[in-house]
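One protein chain is absent from this view; the other protein chains keep their places.
Letters A and B name the chains as they come in the text, with residue numbers starting at 1 for each one.
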Amino acid sequence: MDLSINPILLVASLMVASTPILLAAIGEMVVEKVGVLNLGVEGMMIVGAICGFAIAVETGSPAVGFAAAAIGGAILSMLFGFLTQYLLSNQVATGLALTLFGLGLSSLMGQSYVGIKPPSTPKLDIPLLGDIPVLGPMLFSHDLMVYVSLAIVAGVWGFLKYTRGGLILRAVGESHDAAHALGYNVILVRLAAIGFGGACAGLGGAYLSLVRVPQWTEGMTAGAGWIALAIVVFASWRAGRVLLGAYLFGGITVLQLNLQAAGVAIPVELLSMSPYLITILVLVIISSDRNRAALNAPASLGRAFHASS
Amino acid sequence: MKKRTLLLTGVAAAAIATGAFADGHAPLKVGFVYVGPVGDGGWTYEHDQGRLAVEAHFGDKVETVFQENVPEGADAERAMTQMALQGADLIFTTSFGYMDPTIAVAAKFPDVKFEHATGYKRADNVSTYSARFYEGRAIQGHIAGKMTKTNKIGYIASFPIPEVIRGINSAYLHAKKVNPDVEFSVVWAYTWFDPAKEADAAKALIENGADVILQHTDSTAPQAAAAEAGGVITFGQASDMGEYAPLPRVSSIIDNWAPYYIQRVQAVMDGTWESVDTWDGIGPGMVGIGEITDAVPADVKAEAEAMRDAIAAGEYHPFTGPINKQDGSVWLADGEIASDGDLAGMSFYVEGMTGEIPN
């Protein structure tokens, strides 16, 4: 029983394993940042998974597939946006309904795509960086979407922190009435954010069906959308910590399977629940450390906005 | 009490309807209850292929109905009752967890025939059927043992149930027989269905040195992981997964329910249906061995095919003694063949396997 887990390979595979939830979570974080709670992540992911898969198979191009996945996720999210922003429906229930609808819709769309192999997404061969001894295989040997996901995280972080648009976005999330009084179009800002969230979730789903698995089967997201939601909360609505949370969760999932493969004598039941337990534990440590950490939630989160109210 | 009478009347009405169907004027109605979606590409998909084969074989002499994604428990009981009420003559319930519901519903509809997959409870109108997938595992084990260079074989398992443990033991015994240095590492995914997790499990096994991946989960994720890693071989599971041939997929175990389903439907039509316990393997065609590709050396391929034929002909049983249990105690004496009862409830590893079965 040798502990032969290779840390380089472990990091490399955790980056791949975490990418779907990272993409979905960073999108959902922006949505929640503007004060909207969309519990339909799972539904948008699975619709993205089939849109991306179907289009990639039809066109033979994974890149076009990913674009279609983003569009598919965004269109589905607009349904949520219309209902919650214009018809002021309850966000929690509408989001859950979106998940139900998305799961059904994706299965209907995917009926003729079962058992097909999608075109493969090439790995980037980064000339110099990829040749660095340890870091090369660890960080610079992935497919483009891994870096796109990291770029989106960095972009969201920079946007929220440094730009005027980010300021407006946060203002809408903290107090939609004040933002409205200042002359911002609250509904438009929120719709834009919801659409962004949908597109990111769609990309995350397509990463599953085109790269990580790659295959189309009904219900293949198997709860990844729910984990993405938990990661947003874990991150206290901060982009950097979304990355941390997603990689932590993905990392433990990969690690526990590696421990099993290496034959470490830890009960399997315990290993299989470890990603959830450790995520909770880390959150407890973080939130008890700073008393106000959990109060980071956008103040208007989940509340409906109507100009006359 | 009035409602009770009503229920019984309903049952009686269904029975009358059944009688009407059985005399040959109307098509025989056959119901299928599935645990997953027909688009799962694996377990349920193959049962549905069996249903389609029944339709193709009998044409308008049968009418088939099915319900997919039926959870075990109360929902399954309702799905079966519903089919029986609507005049089904024969109902296939295709998941182990449907066992008690099948027995309960069958008691209410004595004139409807039930066929429960992978269970052990029978009644006058309930048969059970299952496939000896371990026969296919033996062939996989042989090929795996011959072909591995690292002597490490990875096995992705779902839950520690007898069916899965039997497969691991069968594969291990036959790998060990041709390669005494072989080691198995088993990863328990603790899920029936999570393609992403299967992909991670396959990667973890490959990173730990395995160059053969066996899987008891239904998605092609491990095939893709093996293709990407290179130098790793795999076997298709439930479906042929031929899109990954000739490498990494070098062969496969295919669930083939069609012959059995056709035979049982015919029996109902002929009025010869009886409650039986069927456990068929390669011989009657319930377990299919997918084409062994040229990636397998010719001599190994010939041996594997010989083993397949010997098992099919009933000349060789994969669990033939001497076999000891993991703790070293004797299970089968020299030449002794495992009883079906022992196999059905298998909950131990054979000697040489490392690790423990979770419980």
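As a working rule, contacts are C-beta pairs under 8 Å (C-beta built on N, C-alpha and C of every residue); 3 or more make two chains touch, one makes a residue touch a chain.
FYI, contacts and distances are computed from a predicted model.
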Looking only at "DAGKc domain-containing protein", "Beta-methylgalactoside transporter inner membrane component", "DMSO/TMAO reductase YedYZ molybdopterin-dependent catalytic subunit" or "Aspartyl/glutamyl-tRNA(Asn/Gln) amidotransferase subunit C", the name UniProt gives the absent chain is "Beta-methylgalactoside transporter inner membrane component"
Where B:160, B:259 or B:355 are the choices, the one touching the absent chain is B:160
Among listed residues B:46, B:68 or B:240, the absent chain is touched only by B:68
The one of A:9, A:26, A:103 or A:206 in touch with the missing chain is A:103
Residues of subunit A touching the missing chain are 79, 83, 87-90, 92-94, 96-98, 100-108, 111, 218, 223, 226, 229-230, 233-234, 269, 272-273, 276-277, 279-280, 283-284, 287-288, 291, 293-295, 297, 306, 308-309
Contact residues on subunit B toward the hidden chain run 3-4, 6-7, 10, 31, 37-38, 65-75, 77-79, 81-83, 85-86, 96-97, 100-101, 120, 159-162, 190, 192, 341, 344-347, 358-359
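Going forward, only the chains that are shown with their structure count from here on.
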Taking each chain's centre as the mean of its CA atoms, subunit A sits from subunit B at a distance in Å of 35
Contacts from subunit A onto subunit B in the complex sit at residues 1, 4-6, 9-10, 13, 17, 20, 107, 110-111, 114-117, 208, 212-215, 217-220, 222-224, 253-254, 257-258, 260-263, 265, 267-269, 272
Counting only contacts in the complex, subunit B reaches subunit A at residues 36-37, 39-42, 45, 154, 185-188, 190-191, 193-201, 203-205, 207-210, 219-221, 224, 239, 243-244, 354-356, 358
